[in-house]
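Here you go, one structure.
A single protein chain has been omitted; all remaining protein chains appear in their positions.
Read from first to last, the chains carry the letters A, B and C; within each, the first residue is number 1.
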Amino acid sequence: MSDTTEVEEAEGGPVRFMQQHIALDYVMRVSPIATRFAEGLHRGVILGRRCPSCSLVFVPPRTFCNICTVAMGDSQELEVTDRGMVTAFTILTPIQYHGQQERQDYALASILLDGADGTVGQQRLLDLPLEQVRTGLRVEAVWASEDDRRGDGGGAMGFGFGSAITGWKPTGEPDADPASYAEHAL
Amino acid sequence: MAERCAVVGVGQTHHTKVRDDVSLAGLLREAAGRALEDAEMTWSDIDAVVIGTAPDTFEGVMMPELYLADALGASGKPMLRVHTAGSVGGSTAIVASNLITGGVRKRVLTVAFEKQSEGDTTWALGGGRSGSVGAGGYFAPHIRGYIDRSKAPEYVGWMVAVKDRKNALLNPYAHLKVPDISLEMVKESPMVWDPVRRLESCPASDGACAMVLTDEAGGDAASKPAAWLHGTAMRSELGQFPGRDPISPKAGQDCAADVYRQAGITDPINDVDMVECYVPFSWYEPMWMENLGFAALGDGWKLTEDGETEIGGKLPVNCSGGVLSSNPIGASGMLRFAEAAMQVRGTAGEHQVPDVRTAVGHAYGGAAQYFAMWVLRTEKP
Amino acid sequence: MRDVAVVSFAQAPTSSTPVSDTEAQMLFPVVAEAMERSGLRRDEIGFTCSGSADYLAGQSFAFVGNLEVTGAWPPISESHVEMDGAWALYEAWVHLQSGHVDSALVFGSGISSRGDLREVLCLQNDPYYLMPLWADHVSLAALQARAVLDATGKGERDLAEIAARCRRSAVANPFAQRFADVTADDLLAEPYAVAPLRTGDCPPVSDGAAAVVLVAGDRAREVCEHPAWIRGLDHRIEPHYPGLRDLTVSESTRLAGEAAGVGDRPIDVAELSSSFSHEELLLRAALGLGDAVDVNPSGGPLAANPVMATGLTRIGEAARQIHDGHATRTLGHATSGPCLQQNLVCVLEGDRS
Partner (left out) sequence: MCSTAAVTSGESTYTLELPYRRSVGPVVGAFLTGLRDATVLGSRTAAGRVIVPALEYDPDTGDEVSDLVPVGSAGVVTTWAWVPEPLRKHPLDRPFAWALVQLDGADTSLLHALDVGSIDDVSTGMRVQIRWRAERQGHMTDIECYEPEGAS
C-alpha cells in the first residue's frame, strides 16, 4: 500500500487513486474422480480412463470424453506408467508479481506418458541442465515422499498431480523417435 | 446475410501502460465518444450496446457491463456482454454485427476494453496461483514447434518485431514505441520465454476500442465512407486432446474458410489487400499467415522474410503496429477489426495502405482455440 | 423476424448439498439430455452459445472448461456471454435471425456454492461508490423490498404469501431444491435475513445448469411435437446505482415486455426470475400480468436459484409448458444486476390449432 496515493493525499491534492484489496474465499469440493486419482497418486500409481468410443486414454482421468461426448465411468479406469517423453517445453524467466514464489529460470514441459494418448502440460523438469532440455527426451516421475503425496482439488479446468509428483527427470534412455510424438505438439 | 451491415464509426483510446487519468467509465467513454463523433452520432442515436472484455479478475469488477451501462448511454436500451478469452474483442464486434444483419437493431455501439494496470494480469491468468507462466510461457512451446517444423530462420521473428514496431511509430494511439528499433535490438533483448525475446512480445496496456455499426440505410447516409461487412465467423475447438495441432489449429483454418466463402474470397493472398491479425508474439505472424491460408503450410515465414507483410508489400499485416505494440487484452481483438475498418474507409492516417478494397480482421484466444474474423470492403456485398 | 422455436430443454437437479463436480461435469449430462431430446446430432448444431461467470467459479477463464461438454472437435461456431444463459439464448436467437445457421445449442451454468455469494456478488457493484461498502445483493434487494412495500401499502405477509406459494408449487418440481407444504404463517415465523426480507423471501444458494436447443423454421416441427415458438424477445438495462432509480417500478422490464409484445394476447404461464418475494410484485406490475396468470409453477428462483442458469431455466420451464401441451402462450424472464437492473423477456407460443 505504499504508493503515490498516500503521498498525494498527504499533500492535499486531488484524489487520483483508490486502493482496494479484494479477497474472496472459495471452497472447492473435490470430485469423486479427483479423489480417486489422488488416492492412486498416494500409492504411487497414475490412473487414467479409456474412452469406450474412441479408445483414447486420458490422464488425468475424465468423467466424459470431450471428443466423443460420451461418459467414462470407473470401469474405463486403467493404470499408466510414470514414464514418458517430452513433447514440448519452454524455459521460463519468472515474471515477478504479487504471490509469485518462483525466482530462478526453470523448464516446463508437456509429457506424453507411455500408454496415454494425451500429454500432461506444465510439468517441471528436474536433474537436467536447462540447455539440455529437448523434445523426445525420455523422463520418469520424481515422486514426493509418501506423506507428501496429495492430489489437488482442481478447478474449472480440472485437476493435476498436486504435490505427489515434484517433477520429471531423464531416464537415460535414447530419445524417442520424433514420429512417436508428432501428434502431441502441446 | 439477411441485412447489410456497415461500420460507420471507429474510435480508440491512446493505449498506454497506465491510463491513470481516467476511471473505467472514462476509459470506455473516450473510445465510444470518438466512435460516435466519427459516425456523426450522439448517444441517443444508438439502439443497443455490446461490450466485451477479458476476465473480470483483471479489473476486479464482476460483469462490469452492469456498472458501465449508463456510462455508455445504455439506459433503457439492450446491452450484451461477450467473453471469449483473447478473441473477445473480435467476437464482440461480430455479435454487434449480428444484431444488424439479423435485422434486430439498426444502430449498434460496440466497445471492448481492458485496464490491465488496475490489477495484475499475470496473476489473474494463473488463476491467482504462484507459478503462473503467463501467456508467453503457454505459447512458447507452440512457437518452438513452429520453428522446428518450418525450419524458419531465427531472424524472421525479429523481422516481425521490427516491422510492427516501425508501424507503431505511424500510429498515434499505439502504446509501445521504440523509435530506433532494429534487428540488433530485438536480438539483444532478453529471452523471456525461450524462444521468445522481450521485444518480440506484447506489452500490457490500458485501452479501449469502439465502433458504430449500422444497417444499409445508415451506411448509405454516412457522410464518411462506410466499411461494408462481407462476412463474419467464429470457431472454437477443445484446448487439449490427442492429435491436436496447436501450431496451426483447425479452428483457425475453418474460421478463415468460412469467412472467405461468405465474402467470395478464393485466393486469399491476391484477393485481400491487408490483414490485421492477432500477433502477441512475433512468430504468430508467419503462423497465422499459414493458418489463414495466405501461405502454404511451412511457407508463412517467407512472406515476412521477403518484406511482403510490410506496408507497401503484397499483403501488409498489422499496419497499426498490432498487438505487439498495444495490448489492452479485451480490446485487442476489436482493435484488429477496427483497423481493418479504418483501412477500408481510408481513415488510417500515416499507416494507411493505399487503395484497400478488401481487409480482414482476425483475433484469437484461449489455448489458440478461439477464433473470430471478419471481412470488410469498400463495396456493398 | 424468422421463426425460431425452443425444441428441447434440460436442467440439472439443484441441491442444497453443493455438487462436488466441476462445472463441466455438472453440465455434461444436462447438455447431453437437451441434445437427445432435440433429436439433433451434434454436427447438426449450427451455433453454440453459453453463459457463466468467472467469479462464481473463482477462476479466470472458467468458461473455457465448459467448452469441453460441447465436444468441440471438429471445431464449432461458438460464443460465450458473461451473463445468465438467457442472454446466451438471445445471442443465439439473433444469430439465427441472420440466417447463417438453422439451429443452436444454448446453456448456462454456475456453481454458486463455491464462494460466499453475498460477498462474490458485491463485485458486481460499481467499484468506487458501492463496492467499498460491501453492500451485498440481499441487502440491496431488501432496500427495494422496503420501497415496494412503502409504495404499494402491502406488508410482509404479502411477501410471505408469495414465498409460501412458490415453495408449495416446487413440491411438484423434481429439480427444485427448496420445497415444502408451508403457509405464510410458517414463513413469517422465520427470522429476517435483511428486513423486510425474511430468510424465506430469499433464494437458496444453488449450483445448477440448464440447456436449450433452438431450431428455426419448419425443421422445428419435424423434431418437436409442440415447438415453443419465440414470438417476442427483448432485454433492457437501467442505470446501475440503485439510488438513481425509482425502485418502486421495474422500468427496464416494462420496456422489454412491451418490445416483446407481452400484452398482445393473454399469457397463460409466466416463469419470472423473482429471486426475492417482492420482485414478483414488481415484475407482475411491469409486465401487466393479472391474477389469472400462473406465475412460477416450477417454484421459481425461490425454490432453486442456480445463478447464471436461473434465467435460462425460466425460459426452459416456460417452453416446457408448451412442449407438454399445458399452455399456449407463456413468458420466461431473466434478470441481472442489483435491484433488477437488467431484464430480459421472452414470449413463447405453441402452434395454434
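Note that a contact is a pair of C-beta atoms (placed from the backbone, for glycine too) under 8 Å apart; a residue touches a chain by one contact, two chains touch by 3 or more.
Worth saying up front: this structure is predicted, and the values here are computed from it rather than measured.
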Candidates B:7, B:72 or B:143 - the one touching the absent chain: B:72
From C:39, C:99 or C:132, residue that would touch the chain that is not displayed: C:132
Sites on chain A contacted by the missing partner chain, in the whole complex: 1, 3, 5-6, 9, 14-30, 35, 38, 98-99, 150-153, 162-163
In chain C, positions touching the absent partner: 20, 58, 118-119, 122, 127-130, 132-136, 139-140, 142-147, 150, 191-192, 194-197, 239-244, 247
Positions on chain B contacted by the hidden chain, ascending: 18-26, 29, 33, 42-44, 57, 59-60, 70-75, 117-120, 123-124, 127-130
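Simple rule for what comes next: only the chains that are shown with their structure count from here on.
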Centrality ranking, top chain (CA atoms only): B
Mean-CA-position distance for chain B and chain A (Å): 30
Inter-chain centre distance, chain B versus chain C - centres from mean C-alpha coordinates, in Å: 33
Multi-chain contact sites of chain B, meaning residues that touch two or more partners: 60, 127-128, 238, 241, 244, 367
Shared-contact residues (touching 2 or more other chains) in chain A: 20, 22, 66-67, 155, 157
Chain C-touching residues of chain B, taken from the complex the two chains share: 1-3, 23-24, 55-63, 65-70, 74-85, 91, 94-95, 98-99, 101-104, 124-125, 127-128, 233-239, 241, 244, 249-251, 254-255, 258, 366-367, 369-370
Touch list for chain B against partner chain A, complex: 20, 60, 120, 122-123, 127-134, 137, 140-142, 144-145, 148, 190-194, 238, 240-247, 367
Chain B partner contacts - residues on chain C that touch it in the complex: 1, 48, 53-55, 59-61, 63-64, 67-68, 70-83, 87, 90-91, 94-100, 120-121, 123-128, 131, 234-240, 244, 251-252, 255, 336-338, 341-342
